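With one protein chain held back, the other chains of the complex are shown just where they sit.
Per-chain residue numbering starts at 1, and chain names A, B and C are given in the order in which the chains are listed.
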Amino acid sequence: MLLEGETTFDGAPFDGISFDLCSRRKDVVMVSADLSKYTQIIRVKEELPDQHLDVGMAEQNLISVAAGVAKAGFVPVATTFAVYATRRAYDQMVICMGTSPHTSIVVGFTPGIANPARIHHQAAEDLGMLRSVPNATVIDPMDVTDFKQALDVAVDLPGLVYMRGHRGNTPRLLDPQKFKFELGRTYRLRSGSGTGIIATGHATQWALEASGILEDRGIDHSLLHVPTIKPVDETGLADFCFAHDRIVTIENHQIVTGLGSLVAEVVSDVGGGPRITRLGVPGSWAPGGTLPYIREQLGLDAAGLADRIREAGR
Amino acid sequence: MSTGSNSRVPDLEILAAKIRRNTLDICMQRGGYAGQGVALADIAACLYFDELRTDGKGWFHDRFVLSNGHDAIMTYAALAEHGSYTLEELRTYNADGTKIDQSPIEGQLGFEITAGSLGQGPSQAAGIAWAERQRGTDKRIYCLFSDGELQEGNVWEAAMFAAHQKLSNLVYIIDNNDLQASGATTNVMSVEPVPEKFEAFGFFARRVDGNSVTEVLDAFEEAKSVAGKPYVMVCDTRIFVGIDCLREALPMAHYVAQNAADWEAGLAEIDAKVAALTGEA
Amino acid sequence: MSQAHQLDKFEAADFINRTHKPIPRSYGDALLAAAKKDERIVALTADLATPTETDIFRDELPERYHNVGIAEANMIGLASGMARAGEIPFVHTFCSFATKRCYDQITMQAAYPNLPIKIVGFLPGVATLLGVSHQAIEDVAIMRAIPNLVVLDPSGPEYHASAVDAALAHDGPVYIRLKRPETPPENDIVPKELRKGEGILAREGGDLTIIAAGLSVTEALAAADRLAADGIEASVVDMASIKPLDAGLVIDRAKATGAIVTAENHSVIGGLGSAVAEVLCDAGIGLPFKRVGLADRFAEGGSTPYLMKKYGLDSTAIIKAARDVFGKKG
Partner (left out) sequence: MSQADNPKRNIAELESIAAKLRLRVAEMVAPTGQGYVQQGLGSADIFTALYFAEARVDPGNPDWEDRDRVFLTTAHNTAIFYAALAERGFFETGRLSTYCEDGSPLEINASERMGRFVEATCGSLGQGLSVAVGAALAAKRQGRPTRCYVVLGDGEMQEGQVWEALMSAGAWGLDNLCVILDFNEMQCEGHMDNVVSLRPVADKLESFGFAVHDIDGNDMASILNALDAARETKGKPTFINAKTLVGKGVPALEGFMAHQLMFPPEVAENAIAVLKENLS
């Protein structure tokens, strides 16, 4: 389901995705907290102003107003940086949206280390936070195709949906003709044996890079993309784990409470199972800087990952 | 200011007395937020039996958002008069396994939002007001919250937004009872001057005696005449107003345990008041 | 700044005390005693003095007590400013608000600068009358992901004084989740000791290990008693220090008993159960394992025993899980 040939990029994926969605669905409202430009919903703001609402720099209000908008019959898509949606307005997300049956979508941009401005702009605990909210849906798409399709599914889901967003140069990796986002489904991007790599979101891009290196080095492995962190196809996930000698999880997130913990929970619940090596932000603060720099510092660059995956297999 | 609403006043005062009685009846079973329910009875009577328009199907056309979870007792006590709940079911308030939560979740009859985490109602009400206006409905949105909640920053975020959006279909009702969990609001963290704050935030603000049916009705009426701004009525109330024996015994009771009050005396007093009011009416 | 306003005596029946009789304040007394020894200790609350047992601190050391009103985010920021000026702030509110309502502020203003701010939450997990908004069923999950932060979940009032000591012994931020008894205890409370990074082996048995924290420890011990009557000997670990987790003890018990059940007054997602699963998977130890906790749902308000039972957190649920993993050992 991966596209062949040279990778192409979309410079502002959500501008198109949000505009397309709002054009088709007049009940969708993009809500912003002073970051329309940075979350790339400018086309909606300019061309469909009735479907755009700015609450100012006030994220608690962003979430609660959006919840109110949902209770009056619209489908709000609250957009801001992941760090503010989650760390700043978590209680509002749990209470105003999480306990409500109305569809309320929150898209958190520049998640994990995908922001140059270190701790205060990096949300490396958001997946864990949202995963522990009862009934919530949590999605971490890997590219433009995944992102667009997941949002189309999200607008018809009940309750709180938290999704990580992509902005800026985002690769097109999945073939929209062959890939179909289904809630909870996992996708095998490489098939092999020995080491099983499980990744989500941005980290699936990184895992693909590492996978290329491993392939060149002749190291057998599989790669599973898990865009839905909750609810996930636990049986499929467990089957994948138990079919391999060892598992490596890769996520753009702290190595606790997120994808790695999810996999550990699923495997432990079955009992037995392979060793799991969790890669991500290792229980400390990530540095600031450009994404390649931060990845390198954390050993999450392609070469670093390839080495660590090989190491885990020994 | 009089708006000709006076003819309705005696009826609403009777309803308020009955709401007070229901509050005691419910809270005396296992304890509860009786003081607030009693103090809010006049606002509840005006709101549910005069201000909120009916939808012709036994419910309301306008929307009421309760922010302050423990004031749910007011809604229960009022909806018992409305016939939406029976006193029998409400008497399970505070019992294990009951559907009558002290602090209800969204979807429970009478409750638009999950209340209880303070300061979140005003934003949600503003969101509803914006969306209703966007949809072109004529619904009016009322949101009740407490003076203590003004300490939550979320409330000021909401206020700034509501004024900026000129939500004239939005009415904030502040239960200014000068009491929060740890004592008098004035002592804990003064929030006054409340009307001045809201005026500075772009509201039409009015201080109201929250235990005067006439004043509450007038404020509701005035709110409809204000264009281009949200309206806030800062309702001064005091715990247990209207039941003197409890007011004297428990002037600062945020919560009343079952065995902490002489409920029988309170009931006797309010029963006598109801009888007197209906006798005159 | 602070007021010695005496609450009406009737208000002693706060949100937690279901009896209207005095309940010992193990935490409040310990904090006051510590503060009398250490000038730097200050206490803050967001409008919850009595329910957090800090009313005695307020009355005895009013100049070092600040009620900031209902403003948790501000409270953390204030504490941060105080800590930067050399004080050791203990901040108090309910677990739900102490974590979910000011998570960004905790990350930025307490954990990142690694300041000695002690965040003390009450009403852990489902254990409250006050329903969903006051329930902290995901607080451990979210707090565990914050670097530098220590997370303690003492199992009963006998550990409250020790939790204060452990918090002071750690020169950095600490989150303590406490449960006040809802009724007066039958016997005197005899203080016991807990330490950062150490689990307490509360009972030894060779057939399986129950790793529990907070309120679930009592349930785990009761479960172990009943299992023993059927000839199944369970070890019980009181994992009061959820972070840092005593990985050595987890691995030791896993190897010694070959089956593990975790029990917590928290969602099964992200909390103690996940932390233990992470340790086991890191070490490549596959064994029969089960997590007992709130099954990913919101709970209602009610008495603690009622809620523990209804949501499958009590000894009966632990026994069921224990039998299950024991059976799988084969």
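We adopt the following convention: contacts are C-beta pairs under 8 Å (C-beta built on N, C-alpha and C of every residue); 3 or more make two chains touch, one makes a residue touch a chain.
Since this is a predicted model, take the numbers as computed values, not measurements.
The missing chain, though absent from the view, touches A, B, C when the full complex is examined. Touch with the chain omitted from the figure is made, among A:121, A:188 or A:310, by A:121. Checked against the full complex, the one of A:56, A:73, A:176 or A:283 touching the unshown chain is A:56.
The omitted chain makes contact with just one of the residues C:87, C:153, C:207 or C:296: C:87.
Interface note: of B:64, B:111, B:130 or B:161, the residue touching the hidden chain in the full complex is B:161. Contact with the undisplayed chain is limited, among A:24, A:37 or A:180, to A:37. The chain not shown here touches chain A at positions 32, 34-38, 54-61, 83-84, 87-88, 116-121, 287-290, 293.
Touching residues on chain C toward the chain that is not drawn are 1, 42, 63-64, 66, 68-69, 71, 73-87, 89, 104-105, 108-109, 112-113. One chain is missing from the display, and on chain B it is touched by residues 119, 150-157, 160-161, 164, 189-191, 193, 196-197, 199-201.
We take it that only the chains that are shown with their structure count from here on.
Chain C has the Cα centre that lies closest to the mean of all protein Cα atoms in view.
Distance from chain A peaks, on a Cα-centroid basis, for B. Centres computed as Cα averages put chain A at a distance of 31 Å from chain C.
Inter-chain spacing, taken between the CA centroids of chain B and chain C, is 35 Å. Multi-chain contact residues of chain B, defined as those touching 2 or more other chains: 105, 114, 116-117, 153. Each of residues 91, 95, 99 in chain A touches at least two other chains. Within the complex formed with chain A, the residues of chain C that make contact are 96-97, 100-101, 103-104, 107-108, 112, 132-133, 137-138, 141-142, 144-147, 267-271, 273-275, 277-278, 280-284, 286-291, 296-298, 325, 328. For chain C in complex with chain B, the residues that touch the partner chain are 3, 5, 7-8, 10-11, 13-15, 17-18, 20, 45, 47-51, 67-71, 73-74, 96-97, 101, 129-134, 298, 300-303, 306-307, 310. Interface of chain B with chain C (complex): residues 31, 69, 94, 96-97, 101-105, 114-119, 148-149, 151-153, 180-185, 187-189, 191, 249-261.
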